[in-house]
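Excluded from the complex is one protein chain; the other protein chains are retained at their positions.
The block that comes next holds chain A.
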Amino acid sequence: MAPLVPSHEELERRRIVDINAETVSNIPSTDFPGHWPGESHAWSLEKFRDGFRVEFHQNKQFEASFSLIGLDASIANAFRRIVMAEVPTLAIETVYVHNNTSVIQDEVLAQRLGLIPFKGSVEGLNWMRWYKKPTDDDPDSGSNLSDFNTVVLRLDVECTKNPNASRDEQDPRKLYKNAHVYAKDIVFHPVGRQEQFFTGDGAIQPVNPDILVAKLRPGQKIEIEMHCLKGIGADHAKFSPVATASYRLMPEIKILRPIIGEDAKKFAKCFPKGVIALEPVTAEDERQHSDYQSHSGELKAVVSDPFNDTVSRECLRHEEFQGKVKLGRLRDHFIFNIESTGQFDSDVLFLESVKVLKLKCGRWKRGLTDLMR
């Protein structure tokens, strides 16, 4: 028996998550074999390839926005989670304080240093490997420090009086030298092959050179050696390559019955600017819909750009729009927004997350073959 093919209206209905005044309904996806009698929803790579689309809205180093269309929420969510928690970056993990006479305590200083995002040549970062930490039971189980798993940074600053400052100077930055310690004062010390990978612009350096690390006064000193390791956001947020990575579903507004005149203006005000447009009622409308009769020349509300809607449901609170409008979201249209912290470009981060998911699957597949032996 040939599989049943649902009508176009039915497919549209299934594609929309309904947003009602107080509730959200039609939430779970139902595109599984056996859910709808007689219909085939079996996985087909060709079908997926035909239905899947990517649309870019913005692509900058620190922020990328794009739509993934034709995907299940479970997959989109996996990508989002991986970008935040499983794409590796470099961050300061160990801080050796040789001398710290500033007012900021060692442990607080170490915490601040850890959170500074560092960039370096992408090629070099990929060449770097994990550093395996020794366990408590076996102190020798960790990997040895080497050029491929540790980056050494130093911070050596001493605050002194500025002899050239004028007598009535009040600004400590002019009165003293090194009164403020910034991220740019951290010096990269390449070892071994790091000298080839991290040269010139590709050197390990803070993404934002003006992060304030500590404040000093004459006679105070900070001498610190730091070891950077590769890690993932699941271990510590400092390793997360993004400030945020999020998605929202594409809003859908359906005007079921005409909204005309003053009502139309009020209706447009229920939405962010540009979402609802006002157009004059034409003679064509009058002929097609009885509600438009004798309203020719007045303004009617039309949906022009649902993308920018916040789905505030404001329109559902007003008596005059009851039954005239239906709000929803498209179940398979994900508007992603990825904000990189600067180590990698935002679009590259998404590609990395796809790669990570594939690697994960490959690895478990190998685990499975071991299981069968």
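By definition in this document, contacts are C-beta pairs under 8 Å (C-beta built on N, C-alpha and C of every residue); 3 or more make two chains touch, one makes a residue touch a chain; residues count from 1.
The definition used in the following text is that contacts and distances are computed from a predicted model.
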item: From "DNA-directed RNA polymerase", "Translation protein SH3-like domain-containing protein", "ER membrane protein complex subunit 4" or "5'-AMP-activated protein kinase subunit gamma", the hidden chain's UniProt protein name; value: "DNA-directed RNA polymerase"
item: Sole residue of A:42, A:115, A:237 or A:256 that reaches the chain not shown, by the stated touch rule; value: A:42
item: Residue among A:123, A:169 or A:195 that touches the chain left out of view; value: A:123
item: Residues from chain A at the interface with the omitted partner, ascending; value: 32-34, 40-43, 45, 48-49, 52-56, 59, 66, 68, 71-72, 74-75, 77-79, 81-82, 85-86, 88, 122-123, 126-127, 129-133, 143, 148, 231-232, 234-235, 347-348, 350-352, 354-365, 367-368, 370-372
